[in-house]
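If you scroll down you'll find the structure; I have some questions about it.
Every protein chain except one is present and positioned as in the full complex.
Coming up: chain A.
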Amino acid sequence: MISMKDVYKKYPNGVVAANGISVDIRQGEFVYVVGPSGAGKSTFIKMMYSEEKPTSGDVIINGKNITKMKRNQIPQLRRELGVVFQDFKLLPKLSVFENVAFALEVIEEHPKVIKKRVMEVLDLVGLKHKMRMLPSELSGGEQQRISIARSIVNVPKIVIADEPTGNLDPENSWEIMKIFEEINTRGTTVVMATHNREIVNTIRKRVIAIEGGMIARDIDGGDYGYEG
């Protein structure tokens, strides 16, 4: 499903964000990626959707070696993934419905299918009744739910989330986690970078800890393992 082999990433400023990472994530797994700030979590996540390319090594997603992908093949990869960000990344001038539908318009889906799918996922995240609103009219938690809805609307096999609860209060964070668990129980692989100790220690899943660009721990049902 997701496989990294000897991945090394050095930025032009000399920072080494991945220093020989090798890892396999199987279909249907739920994986937390934890570690101190600047340890290389975001780079690890970004390499999965080809926002960053490794300096050396291989990243294989759904059987395809994405390090060897040409620039024009990247859109195809991203259509097979769902990505959720800390800052939601919603289009501010599009309505809730339009924001979610956008991921399907990109793949030239039929309007009837778009409407049906968007309604389904908005229902799943509990925001069907707010579909005509603009993102600015929603709370942070609601915006993140829209972002999740967009990430799963094209039924991806993998959802990648980079600190999805980072900007949310505890109550909203738990709401978001419930949705991720629901997505995971439907068979979707979830990879989530997080700083949220309570969540990792409560909803026990596989924990990959990254420190200094290397995997420091990789334990099924592990705990957060850091103070604070």
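As a convention for this text, a contact is a pair of C-beta atoms (placed from the backbone, for glycine too) under 8 Å apart; a residue touches a chain by one contact, two chains touch by 3 or more; residues count from 1.
The definition used in the following text is that contacts and distances are computed from a predicted model.
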The chain dropped from view, which UniProt name applies: "Cell division protein FtsX", "Apolipoprotein N-acyltransferase", "Tripartite tricarboxylate transporter TctA" or "Glutamate transport system permease protein"?
"Cell division protein FtsX"
Touching the hidden chain, out of A:R78, A:K115, A:K130 or A:R217, is A:R78
For the chain that's not shown, point to the residue among A:D6, A:E105, A:E137 or A:E198 touching it.
A:E105
Taking the entire complex into account, which one of A:K53, A:K93 or A:K116 touches the absent chain?
A:K93
What chain A residues would touch the chain not displayed?
49, 51, 72, 75-79, 83, 89-91, 93, 102-103, 105-108, 110-111, 150
